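The other protein chains are all here in position, but one chain of the complex has been omitted.
Entry: chain A
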Amino acid sequence: MQRRCDAVTSSLKNALLALGLMVGLGAAPAEAQNVFRFAFQGDIKSLDPYSLKESFTIGMHGAVYESLITRDKNLKYAPQLAESWETPEPTRWRFHLRKGVKFHDGSPFTADDVIFSANRVRAPGSNFQTNVPSDAEFVKVDDYTVDMKLKTPNPIAIAQFSTWYIMSKAWAEKNNAVQPSPPTATSPSYAALHENGTGPFVIAEHQPGVRTVFKKFPGYWDKVESNIDEAVFTTIGNSATRVAALLSGEVDWIDPVPLQDQPRVESSGNAVVMAGPELRTIFLGMDQSRDELKDSSVKGKNPFKDKRVREAFYLAIDEDTIAKRVMRGQATPSAILIAPSLYDRSGEIKRPAYDPKKAKALLTEAGYPDGFTLTMDCPNDRYVNDEAICQAVVSMLARVGVKVNLNAQPKAKYFAKVLAPGYDTSFYLVGWTPSSQDSHNILYEIAGCRNDPKSGRGGWNLGNYCNPKIDEIADKVEQETDAKTRDALIKEGFDTIQADWGYIPLHQQALAWGVSKKVTLVQRPDNMLMLYWVSKQP
């Protein structure tokens, strides 16, 4: 209360000063502290680390919460709250916890908090249930040792641990936050507005959708690379305003910088565009399950069930031109559905070259010498230049005689349509980042057969491309512990998808951060801004 009064009186003084002198303009208030200001197009939706799986929000949680195992600057595993870990048996993992770690409320971190968090993250209402294997049983060995027992061997059991943040058991129990707040909750959630992590920053102020202030946590267990004392986050939804705020020096970091504004930022002299490949792969999918496509001129059969038609579509699309023209060079053409940094052997699979002549011949052979018409679904506010990519695809397909009616909509409408029960789409564009950062996720979610509605397999296989061989491979990949054999299996999986012409991978779009020249930071391909690597010249 005292502090608030002080703030009022000092602000009053400021105001009087300004009114009295009438020279408020141009005078910047003196900043004793090193403050990093940054703006993103969206919000930090909730402070509860189990509520929404969205890259930016998760990255922000990572400043205040910590996980057992984190990812370093190159996305490799690194110890955090677990000092070390081992697998005495393929089905048992042992984690040795760090001693002397304190939560922001001062209470010590122990094995009880790990077990509590393992239960909470898998409780109903959590959006991170798949981060921890559902069959895993957590056992406390002593205060600083925890065992995770699995039913079957799982080499990627810890792949998503870096975004499974550890919460305090006592704090959650005290504040009625033992269960994650589900989207359907009818009462406000305490954990959505407050935090109590072990990380290097605390949240000093959080006004949802407006502004969030991070301050250094004095009791942090480790040395922090960052030299900033305070970080102020603001949402700026309007792209032009966001770029203006960076150019005028009001913020030090923005994401994203629209493609058309990048030369302007580069030439401004006080900021640069940091571009790098993102983990997300943009691809096209085709409905291979319906017996007759919706809104198509072909009646009584589904042309996409014919492999030659799928091949023709693939060959008719000139991805190099899309990357060069539509994406202005800010995209890397891709032959598979996963980013090269996530799969070591990705370079061995080549993208078949653009060949409209062969495409036309294949269509004729399949019985469509004059092509046909169909509808394509496309978002227009989700990925970089998504609608423009679809327009390019439409005009390229027109050259081989296929008339595509483009249905481009905002993401809220687009996903409602394509994800509706029964998956209402014939031909669509989607971007995907495997949350486990592993190929198994692609083989399971994107390329797995959508036969059993109860299982999550093929959940994002909107066109139901189905080859049972992929499912077999995915199941083997899930349990294979030998890295070499595993990579060979994955390669077989991706080769099969390509041989079936099951999907049309396009590219990995580039990240585009606008960064002030005063700031140094780390850009990881997962597009998470980690505050503990941010430094700013005072």
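In this text, a residue touches a chain if its C-beta (ideal position, glycine included) is under 8 Å from a C-beta of that chain, and two chains touch if they have at least 3 such contacts; residues count from 1.
Here, contacts and distances are computed from a predicted model.
*Asks:* Name the absent chain as its UniProt record does, using one of the following: "Fe-S-cluster-containing dehydrogenase component", "Dipeptide transport system permease protein DppB", "NADH-quinone oxidoreductase subunit D" or "cysteine desulfurase".
*Replies:* UniProt protein name of the non-displayed chain: "Dipeptide transport system permease protein DppB".
*Asks:* Hey, which of A:Asn176, A:Ser248 or A:Thr373 is the one touching the hidden chain?
*Replies:* In the full complex, the listed residue that touches the missing chain is A:Ser248.
*Asks:* One chain isn't shown here. Among A:Met60, A:Ile236, A:Met274 or A:Ile490, which residue touches it?
*Replies:* Answer from the full complex: A:Ile236 touches the omitted chain.
*Asks:* Applying the definition given at the start, please give the residues of chain A touching the unseen chain.
*Replies:* Looking at chain A, the ones touching the missing chain are residues 4, 7-8, 11-12, 14-15, 17-18, 24-27, 29, 39, 43, 45-46, 48, 51-54, 127-128, 130, 181-189, 192-193, 207-211, 234-238, 240-242, 244-245, 247-250, 381, 410-416, 419-421, 432, 435, 441, 445, 453-454, 456, 459-460.
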